[in-house]
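The other protein chains are all here in position, but one chain of the complex has been omitted.
Going by the order they are written in, the chains are A, B and C; count residues from 1 in each one.
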Amino acid sequence: MTSTLIETSIYAAISESIQAEAKRILSDGQVSTIVGYAAARRKGSAQPIVITDASDAQKLIFTPACVNNLAVYLTKAKKDIPKKGKIGIVVKGCDMKALTGLMGESQLKREELYLIGVPCAGVLASTFAPSQELTDESLAPKCTECDAHLPTGCDFVPTETPLTPELEKKYAVEIARLEALTPAERWAYWKEQFAKCIKCYACRQVCPFCFCEQCLCDRNKPQMVETTPRPAGNTAWHIVRAMHLAGRCAGCAECERVCPMDIPLNLLNRKMAKELKELYDHEAGFEVTEKGPLTMFNEKDDQSFIK
Amino acid sequence: MSRIGVFICHCGENISRTVDVERVARDVGRLPGVAFSTDYKYMCSDPGQTLLKKTIQEQKLSHVVVAACSPRMHEKTFRKAVEAAGLNPFLCEMANIREHCSWVHENIEEATIKATEIVGMMVERVKKNRVLPTITVPVTKRSLVIGGGIAGIQAALDIADAGHEVVLVEREPSIGGHMAQLSETFPTLDCSQCIMTPKMVDVANHPKIKLYTYSEIELVEGYIGNFQVTIKKKARSVNEDTCTGCGVCMTKCPQKKIPNKFDQNIGMRTAIYIPFPQAVPNTPVIDRENCTKFKTGKCGVCQKVCGPGAVDFEQEDSLIVEPVGAIVVATGFDLYTIDEKPKGSPIKGYGEFGHGKIADVIDGMTFERLASASGPTGGKILRPSDGKEPKQIVFIQCIGSRAREKGISYCSKVCCMYTAKHTMLYHHKVHGGQAYVFFMDARTPGKSYDEFWRRAIEEEDAVYIRGMVSRLYQKGDKIVVMGSDIAVGVQVEIEADMVVLATAIQPQKGADLLAQKLGISYDKYNFYSEAHAKLRPVECATAGIYLAGACQGPKDIPETVSQASAAAAKVMTLFSKDQLEREPIVARVREAGCVGCFACKKVCAYGAVEEKEIRDRQGNLIKVVAYVNPGVCAGCGTCQATCPSKCVELDGYTDEQVIAMIEAL
Amino acid sequence: MQKYISRQNFTKLLDQLIATGTRVVAPRMNAGTPLYEPLASSAEMVMDQLPRRSAKEAYFPVCEDIMTYEKEGQKVSITDIDPARFPETVLVGVRPCDACAIPVLDAVFSWDYKDEFFLERRRKTTIVGLACTTSDDACFCTAVGLSPADTKGSDLFLTPLEGGGYVCETFSDKGEALINDHTSLFNEPNNATPLPLAQPYTEKFDLKKVKVWLDEHFEDSSWDEIALRCVGCGACAFVCPACHCFDIVDEGTEKAGKRRKNWDACGFWKFTHHASGHNPRDQQPKRYRNRIMHKFKYYDDKFGQTLCTGCGRCIRVCPVGIDIAQIVEEISKK
Partner (left out) sequence: MHLAQQQHTFEPKIFAFVCTWCTYAGADLAGTSRMQYPSNVRVLKFPCTGRIDPVFILKAFQQGADGVLVSGCHPGDCHYIAGNFHARRRFAVFRKLLEFVGVDLNRLQFSWVSAAEGGKWVEVVTDLTEKVRNMGPMTEFKELAMEEQWSGAINTPELKEAYNAI
């Protein structure tokens, strides 16, 4: 089977637009800081960068290696970012959903942000080297299910329109496969995956919604979740994590991307999102809402599972 | 290490018959932290409690577990005993080995093992119990009463008579409400105004009542004992302090043809007016929408003729903040709108009965005004269309009420009685007239009520037809009423001169908006919800707010007055102490860890969670965190289960306690 | 001693070891991820991929029990775990960047306190190193003074040859014993050409200069630039062959439980969080500074060694693309 190339030629023009806009808003003082992507040492790689000087604007890029959801820098790492005036941030459609959620949870204020949206055809999967060209195979799995190639509600979006071929939705397919298994088979699947976990908490640290000052799982009085990275504690951790993100996670898949042990964490999040859609017709990240699906109720909610 | 004392009760033989209590005492005595364990015949008896107190002191116990009946039975008893022995009462827990064990199992071995585990679980729990001091909240001994109808008046007078200040707020220019509009009242047929107006005057003259008419509630902040209420006093255009109520302005006002809402729009009033002659306060108000001065800038006659110079066209709405400790909500009812579908309401109108199109189809309240001696016709029953006396009159009950398909499934409760009253008033006033009543059921429970209804039929010649009207139409100057008499099974057609519709009772317009300001709950019809339908019928779930009258559901006058006095009694109970004491089972926020996502606030049904700013010594804002007001928190713990980082914790049911119990098993 | 072993015999060797109850740990695939793990058979071994985690867990486990406790009444009974019970292990296919870290770790675990949990596992482990023939642009062993064929830390070192098979060189009694116990599987070295070695990062860092800069720049604004993007996870430390911080935790219930030794990472906020609530490393740049300081200054100060072997794992797994090679290179140029 040959892989299909994903058209990313517009990324160069997008990078130029971002640079020009960044330069403009930094020079005229509209923003004090911009969080974006810059090229890194390894071939084709990119990394987050925080700039405060208009002369650094030309460092900003957008490439298929610009995988990070930079929204995380506006939450717990926020304290370290110089916080005077507005902060500019480069966001893909999927990242934008996280910002929307954070606004609903009183973590961010829209008026304190300047959103530079990027039209995006997709980014690279974590399992491929940054120098890899973008194809339907090397594409991050989340991008196969993307419904936000063009971010909405931004202050600035380059005019380029990405070409986005219809692809097999990788998570939907995998969730369907797992759902078709028996509980024992699913248990065996997750047991093998969770056993690999070493509790490096990269999934937590990179998640825009894990903004708690002290994670429940870091507490020892009482110890709600065993902290030792052995199968029992790992399983508990991943169940608790998925539950805490239910109804909030909008699918940036950062947890899964950064997992050094390749645990398909976003599968859990997507499954929860699927259930919330079916149960309460809720989809995270589309609009700033006062309450999430698990902080509200409807008297007529399904209770067929209750005796 | 803790020194826990465990006391296993035999409960006579209720427990010891199936649970080997001595073995339980022996086995739990081996648990880590247990310093003393024993069994005793009756722990709740005086000697039992004495044993408990003595042992606490002798053994220097730090915590106590009493294994006996359900804590719902004796938790208070034992906590009191523990407190008497010098321990904090919340360091005592009960293990339920009777209702949950000895009474539901027969196998001694199984029951004994289960009892041991239940006690073991409570031992682990009690180790994590903390000293909880009783929470006290200061009480501002002033009350707000919202609504100046009979409910509000009664509540205000009762509270004020008890010596507490009352702030009474009425939306209309005068207090009196719907009762002031009525002609006579059932079942005694005494004149409504005769019994109502003295109470209105009492309100006006009461030194403890501060009356705000033509005013509305703008904002309610705070909690039980400590509310801050912002009242919007709408511009009256007449200075209340200088106006003498002489009424010259009204006689001189050139605008005289404005339908008077008080008279159901069949009587007329001036642009500067009081709604009815006995209005309290007797201070006119300018209806700016209809006043020539406000519309064109010309006129100003009232100002010119006013001796004391009380007319003030420049007056503006003003906001007043009143601190109060309790709130009585008595906003009353409104009548079902028959001719139109209210906007955004699930209720469908009754267009088919021609109300609003056929002039002589009126509602019950309009009939009251026609029958009232102070009404637009001076108490004569005359048709609105031509002023003729109706010789045949048809009353139709249950308009809107009990009609699920129309959106209201409840019974409005008072219509059967007032329709019977109407037939009597009609019979008294229109000699030779005939009244017909279409009804589904006659619901007349209440003192002297059924007798009253029987009297209408048996002595006052009303013809009651069991059945519903299908159609109404104008034919010449008659209204043809077509219906069925299901008792006899025939179609009935009556050529009536006038038709009176007994329309359903609904909450006041905007009742939902007020509820949102108050933070109280309401049902799908916007009637306010009581905390418990049977046992707490006058309290709202939100502490410190009480209900009186038809705002909670349809009620007649005696019921309304009873509830108003009950609400007043609740307020007086609250005001009987300087400090409000409450069980310290409330949620607390660990501010250091709180990130201010306010999930807790979103799920709190009581509005107990507030936003609190944390600032450094220089006054710079560090973060905004949640704060649980212990005066308002009801202690359900939904916030804690929702908090992702468990930075809000319910005292008495902490995660530590729960996890200790799970791990004990 | 230098010997030759064919690929066939090499698999035989592993299967024989497994059959005789020796634990053979080598790179294998676990649910799609290459990891050093005990083999059930030689067929499981994958030699062409660098395992995601380093080989250190063979003697410094992710987590291990060091004691158990049980309570009854007012009595508490404690049982220590006896290191004598650790299994004999042959660790196969260890890359030079992993193997070179072992003597570095020996220093810290046998310094003032002798960590028997580490040392006993070390004693019972025979390290079979393997020269690297492939690399990627994250690899930088050469930059820190090592090489794809560095034999430090190995008891036996394998150099892959054209057409399969390995040259085996011994560097310790344990290595010689492995050959002597299976002499029939080894032959004398032949003239086969070794496979070309990997050629990672070419430019060698001036680590002396790096250390001098670090000595003088504990407080420096460049730490913010370097580490502002760090999100504070432990991925870098956990995949590192040389990071060796651990945490002792008691886990269990009122009735029974265990005292455990778990990996820890200086990137975590909790790492230096005091019981008082104070945290001397209260910001991420301070935590990341410690990582660099520890690797290129503190460890050198104390043991004269560098705590980095240039395996590049932290560069590959860092969620935010922090590149230690680039950072050290830039420092060396300051």
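By definition in this document, contacts are C-beta pairs under 8 Å (C-beta built on N, C-alpha and C of every residue); 3 or more make two chains touch, one makes a residue touch a chain.
All of these numbers come straight from a predicted model, not from anything done at the bench.
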Missing chain: touched chains present in the view
A, B, C
Which residue from A:Val35, A:Cys210, A:Ala246 or A:Ala284 sits in contact with the chain not drawn here?
A:Ala246
Looking at B:Asn96, B:Thr331, B:Gln434 or B:Gln552, which makes contact with the chain not pictured?
B:Asn96
Among listed residues B:Ala25, B:Val437 or B:Ile659, the absent chain is touched only by B:Ile659
Candidate in contact with the missing chain, chosen from A:Ala54, A:Ala129, A:Leu167 or A:Ala195:
A:Ala195
Looking at the whole complex, which of A:Gly88, A:Gly101 or A:Pro293 touches the chain that is not displayed?
A:Pro293
Against the hidden chain, chain C presents residues 21, 23, 37-38, 57-58, 60-65, 68, 79, 81, 85-87, 253
Even though one chain is hidden, which residues of chain B still touch it in the full complex?
70-72, 96, 98-101, 103-107, 110-111, 113-114, 117-118, 121, 521, 541, 585, 603, 605-606, 634-638, 640-642, 650, 653, 655, 658-659, 661-663, 665
Interface residues of chain A toward the undisplayed chain are 178-179, 183-191, 195, 216, 224-225, 229-232, 235-236, 238-240, 242-243, 246-247, 268, 271-272, 275-276, 279-280, 293-299, 301-303, 305-307
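Following the convention adopted for this analysis, only the chains that are shown with their structure count from here on.
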Comparison of A-B and A-C by number of C-beta pairs in contact, larger one:
A-C
When the centre of a chain is set as the mean of its C-alpha atoms, what distance in Å lies between chain B and chain C?
70
For chain A and chain B, what's the span in angstrom between their mean Cα positions?
47
Note: chain B residues in touch with at least two other chains are 592, 660
Each of the following residues of chain A touches two or more other chains, namely 223
Mind pulling up the chain B residues that touch chain C in the complex?
1, 30-32, 124, 127, 592, 660, 663-664
Can you check the complex and tell me which residues of chain A touch chain B?
105-107, 211-216, 219, 221-224, 244, 290-292, 294-296
Residue numbers on chain B that touch chain A, as the complex places them
592-599, 602-603, 624, 642, 644-647, 655-656, 658-660
